[in-house]
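What follows is a single structure, written as structure tokens, with notes after it.
Apart from one protein chain that is not included, each protein chain of the complex appears where it belongs.
Chain nomenclature is as follows: A and B, assigned in order of appearance, with residue numbering initiated at 1 for each chain independently.
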Amino acid sequence: MAEGSLTATAAAPGVAAGSRRPRRALDLRYQPGFGTVAICCVLLLYAPILVLTVFSFNGGSSVTRWGGFGLGWYAKALQDEGFHDAALTTLKISITATIVSTLVATAAALATTRTRRWPGQTATFIVINLPLMVPEIVTAVASLSFFALLASVAHLNFGLGNLMLVHTVFCIPFAYMPIRARLEDMDLTLEQAAADLYATPWQTFKRVTLPLLMPGITAGAALAFIVSFDDFTITQLVAGPGQMTLPLFIWNRTRVPLTPEINAMSTILLGVSVIFVTVSFLIARRRRD
Amino acid sequence: MAAAAEATPTNQRVAEAQALMRRRWLRARWGLSAPAVLIILLFGILPLMIMVVYSFLEAGEYGGVNWKLSTDAYVSFLFQRDIFDGTLTFSPDYLIIFLRSIIFALATTVICLLLGFPTAYFMATRPPSQRTLWVFLITIPFWSNLLVRTIAVMITIRDEGLINDFLLWLGLIDKPIVMLYTNFAIMLGLLYSFLPFMVLPLYASIEKMDFRLVEAGFDLYATRGRVLRRIIIPLAKPGIIAGCLLVFIPAIGAYVTPLILGGGKHLIIGDLIALQFGSSRNWPLGSAQALILMVGVLIALLFYVRTTTGKAQALHG
Partner (left out) sequence: MAEIAAVEAVGVTKVFGAGAEAVRALDEVSVAVRQNEFFTLLGPSGCGKTTLLRLIAGFEQPTAGEILLKGKPVEHLPPYQRAVNTVFQSYALFPHMTVAENIAFGLEMRGTSKEKTSGVVEEMLSLVKLTGFGGRRPAQLSGGQQQRVALARALANSPDVLLLDEPLSALDLKLRQEMRGELKNLQRRTGITFVFVTHDQEEALTMSDRIAVMSRGRIQQLGAPLEIYERPVNRFVADFIGDTNFLEASVDGRKGEYIHCRVADSLDFLASPAANAAAGAKVTLAIRPEKIQLRPGGTAGTIAQTVYVGTDTNYEVRIADSLRLNVRVQNAVDGRGQYAVGDKVGIEVPAGAARMLQD
């Protein structure tokens, strides 16, 4: 625990180290009202999704009026053909986008981090982060225009590949950031030591850099996947006829009278996110030990 | 430049060897970063340029464009052409929508900041074991599907939603309050969507703060409020700016929120642009509007870069 960090407990006289924190008046970190605001924010953030989740177990058929506990809606959702197809399509797109963007982002991170300046480095960094700086709706319509042009002028249509390409583009910066962060944290002398011990650059990468970089790559891949999996705006505008992803599927279901089936499907999607966040936290925790 | 070395054979040999190594090194850098750059250039930047070109073309009849140059799109942004005599009259409709979006985005940013800062500070001052839990709690909505979260809000605030049910049951009202499809709904949706985007960067910034500076403030007779205003907040400035940008930019181009909570009234930009590419079949106009939006965002980003250059924060290589 670093000295001077925000939570280093000030040793109040007579208080044994590690025991209760000093009283409010003496606690230098305390600011009045902040705790209340924090708790309220968290409650507000979770209230709607908790309601959504709870009512997915609704036995009755109203979205917000409770009719007893029941898993019927999950059964219905999981048996829905459309739901299956959408899930499959989403997985195809997201997995492809994740793999490509992570590979490409790893290479780019290796090239742009912890290095003496090289011509084009700043430009590369800007280009890689560009998708983050453009509002989603703009990317969506630009991509739509692009593929429409491709289809009408060059008669090129990659089918699902259109979506995969677009997803890959915006996944790259999301994969890039954690990898770069991890790379910057790594001790440069380790790679020098490997070279000193007769490892060629490729051997150094395989035996030293890559294993140590893995947590960053995993985090980047997880981020890229979730961002692609959850995407709605860009997908909706670029998707051609018959291309249905899970978010699009759920969106279609809001156009018809609402049933708790939508709660069930939404909760499943939320579940995927929760799993990803949990797993990445667990990995980060294990790394720190 | 390099040391004034005589061109002895030794020095030449050394220089050549070094030049060779440098060329190889440079080629490796370019090679590694090329795939990412190429993909983004081809499928990210090229489409944007095509969109810009489209904004200067004529609208096609069934959507798409006709390849005839025209500034109709930009003209119709500010003016309306009378169909009978072709005169132009100033039409503020689109401008109003843009302005409304900016106001929404600004309001969202400010409120998120007011709510997010205490939250982030509180989280950062918890003991380490608790802190992980808090970060975990905030991260989940951060990475959850925005569509689903917005649907959750819709379900809660609609006329047959939980809030109205609850208030009716309590007897406080006798008919449902209309919340859905109003400005209020959009505002609420924006706040709900982007609050985690403000909290996390703020938290990251405050957590790294050197608390000894705060202790110094107290040592020099500052009150809690003064320490907050004069020490903590200025120190957290990088996080504040990052959070504000992370909220403002998506908020101004928000699409999902007005789609679900706006009821098709096309009150803000995202909705409006999508409309042009949908039923309005005016791709050039949509492109023009998208371009104007993007330029606005880039201006905001330039502002960010300007305020953080000097501190070794911004695009360092």
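Worth a mention:
Please note the rule applied: a contact is a pair of C-beta atoms (placed from the backbone, for glycine too) under 8 Å apart; a residue touches a chain by one contact, two chains touch by 3 or more.
Since this is a predicted model, take the numbers as computed values, not measurements.
Of the chains displayed, those contacted by the omitted chain across the entire assembly are A, B.
Across B:Met21, B:Leu69, B:Leu133 or B:Leu298, the single residue that touches the chain missing here is B:Met21.
Across A:Leu45, A:Ile128, A:Val208 or A:Ile262, the residue that sits in touch with the chain not pictured is A:Val208.
Interface with the hidden chain, as seen from chain B, comprises residues 1-3, 5, 10-11, 13-14, 17-18, 20-21.
Seen across the whole complex, the unshown chain contacts chain A at 187, 189-190, 192-200, 203, 207-208, 211-212.
In the analysis below, only the chains that are shown with their structure count from here on.
With centres set at the average Cα position, the gap from chain A to chain B is 16 Å. Chain A contributes residues 1, 3-9, 21, 28-35, 37-38, 41-42, 44-49, 51-52, 55, 62-65, 100, 103-105, 107-108, 110-112, 115, 117-122, 124-131, 133-146, 148-149, 152, 165-166, 168-170, 172, 176, 223, 226, 229-230, 232-233, 237, 247, 250-251, 254, 258, 262-263, 266, 269-270, 273-274, 276-278, 281, 285 to its touches with chain B in the complex. Within the complex formed with chain A, the chain B residues making contact are 25-26, 28-33, 35-37, 39-41, 43-48, 50-51, 54, 64, 115-116, 118-119, 121-128, 131-132, 134, 136-141, 143-149, 151-156, 160-162, 165, 192, 195-196, 199, 206-207, 209-212, 214-215, 218, 224, 228, 249-250, 252-253, 255-256, 260, 269-270, 273-274, 277, 283, 286-287, 290-291, 293-294, 297-298, 301, 315, 317.
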